[in-house]
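One protein chain omitted, others in place.
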């Protein structure tokens, strides 16, 4: 986290996203925003507030409720000289756009023998515990991660969000950019000066010796909280944030695993056939002979996400559950 | 494979699927088929030929090219007293129906507190090497496997296809049933008498001692071929077919892994964030202390599937590549 | 002494009572939210009561409906009980979905409610499939698909309308045009003419004043009749207005619609006032009788809230139940 040392002010993750968009739109007139209620309303989460005032309705366009349609329009616009940033309000709506993303955006470059490009960013959200029930609480990033031709970015701090979003917008490929709804109000240091963070470089959020907690997006803060709790038990946890699930910085994950010999992967997607399985498999393959125990996964319970608070709270990893699992993995008990 | 001993005749996988549908439609008047060109044409693969003659156009319905729409109609029909078998010609079209399957079919039972049910089967296809290029060659089953509320069935023989399809049709939940396009002409023993195969029970297709090859659908025959080649090198390979990826028979996979201590998982989906990662993770977690080497994955290369034969052939596991990988994993060289 | 036929009078009084029930229910939902007693958000049906009530008055109890994120009114109009509705909104075990669904997913087989849906347009396929079953099983049921004009943006709606038309399915697509897709006026998101769109798919299309429960009922009764007779699907365009925000948290709305617009609709086009005026003018019921009815409903709502607030949450162990049947 060297970078944040130079930071001079605090922004929320939402503000960092907005600032990244504003700076890129100033830098490059080809960049524009397409989505539902993105203009005057600034999205349902108010993340884009003010952008339409600066850039006008020609560059911040409200669309009908047609996710497949405007994602497809984004693909075509990206192929023909523009740099669309498509806004999909809830990541749960991925099911409506998978053909546009997986069969069109992801494949155009390859199918054309490299002659067409799709420099487009699809911003969307993930995360539960907002009492939004089964169709508005999912973290479906694994679907996109599975498709060659797409890149998938999962920032966990305002600093990363800004730097990674700018890289995503400058990238020549379709990039899916995930924002955790619960993290929009999270504050963190973000320097005034222009900077970008390359896609494909993991970040060690906390250095430790005894156990590695690989965490993505919303789960990074949970992992850091668990690491604090572990301190009191003299367990030193290293928290590694891949930051982008594709491209994936395998080396950093594997090296940390080799160093600590114990690993937990925490991701808010459904556990089964999810992103955590890939991270666990990569680590097992790369650090197999150094591991003291199998890599443990902690993810969303394999159930549709319920509305009722006591039920929903039981479906996601928490500081306590990660802390307890880590302690147990180190052969210790609370 | 005890079951096949009693088999008295050979059917192709396509014939086995058709027979299962015909028998279930005779048994249960609520069962009907919905899809593109399913009636007179008997589908693009001719798998359903003749069914419309026996059951009439009211039970074998040709639809417009509206995958999302008729999948949704299937969900509603299943909730209200019918047992639809929805036909999605190519598995590549999954992107068009993920909202209907993941947000509707999979969640209706849970969201309604168990009061509505969706007893529906979605038949579709997977598999490459037919020179059909990037949008008609994918194996996207990992997307469905990731969603709680869905079941996913992947038969690898005519016998399994018939028995599993009948169970899927009788199941009270939405079941995605995958057929390998290249396997439709594969012949195998199928008994005359009525039988079903429960969902969630793996099958050891070949008993072995030195290495376990876990293979799904189209890759089971490849694994068996590799096992034959391995024999000549005195390497005894066990081939385990999960048959259903959800529910998943973890125990059978883990026991085989414990016995042989070396495992390769072969699946035709894209390798990254794919089904093989889940199987590998489950095996690593369950057999960790017995494994001599990390579980190896062999899947579709992480690229859109190219049209050109020499390129396409390079993207999928083959008898030879699995044979060589297995030999290497056993510390031997060809 | 009223000149109105008794059956008509009864129907209108029944519709009035249900509209008042929805009104008081929603006001209480908003109150529970503002007092932080309700988890999550809710999309209120205030101002649109005549649509759900007029439509469901034309239905049998066993007819099907699918509802939306703004679904409380549909569920109540189709016969749901306020107490179990509130229990669901509060995530209690006694709720219609054991607390697993919440405000946006109320479902109830006993009243033919296939479920509210949080995916805009997400229930178009389900409603059409229910109509498919009704036709195939010869049950004589019809299915009603409620959705807002924003759902006209979802392609799947046209896919299923086309099939409903080809197969002459007994489904009625009820489009509640409250003029806003969240915070965007529908004129900015909707080209052409929705009625012509429906006609282009061979679906009988009609438009109605969504603030007049009697008009909604008569229009719907005709379309339901057609559908039961086997004459196929219909599209009903009901012009209405939501009095409150897109959801309970949408307080300052000036940036997307003028206060005067809201005031106009509340003052001039309140569906409850419209029906009340007619009932009194026609001597179907006196103000006194109607006020008494309102008091009864108020008490029922209060009892329902009591029931719901004192009802227990499901035990956390229930979380893994109902994933598979």
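Think of it as A, B and C in the order they're written, each chain with its own count starting at 1.
Operating definition for what follows: a residue touches a chain if its C-beta (ideal position, glycine included) is under 8 Å from a C-beta of that chain, and two chains touch if they have at least 3 such contacts.
Keep in mind the model is a prediction, meaning the values are calculated, not measured.
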Visible chains that the absent chain touches, using the contact criterion stated earlier: A, B, C
Option from A:72, A:188 or A:269 whose C-beta touches the chain left out: A:72
Contact partner of the left-out chain, one of B:22, B:133 or B:293: B:133
Hidden-chain contact residue, picked from the options C:155, C:170 or C:245: C:155
Contact partner of the left-out chain, one of B:69, B:113, B:208 or B:317: B:69
Missing-chain contacts mapped onto chain B: 36-37, 39-41, 44, 62-66, 68-69, 92-93, 96, 130-136, 301-304, 306-311, 313-315
Where the unshown chain meets chain A, residue by residue: 32, 58, 61, 63-64, 66, 68-82, 84, 99-100, 103-104, 108-117, 119, 148-149, 151, 172-173
Footprint left on chain C by the chain that the document does not show: 152-159, 161-163, 165-166, 188-203
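One rule holds for everything that comes next: only the chains that are shown with their structure count from here on.
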Where chain A and chain B are represented by their mean Cα positions, the distance between them in whole Å: 31
Separation of mean Cα positions, chain C and chain B [Å, integer]: 41
For chain A paired with chain C, centre-to-centre distance based on mean C-alpha positions, whole Å: 37
Multi-partner residues of chain C (at least 2 other chains): 97-101, 105, 117, 119, 122, 155, 323
Where chain B touches two or more other chains, by residue: 99-100, 103, 110-111, 148-149
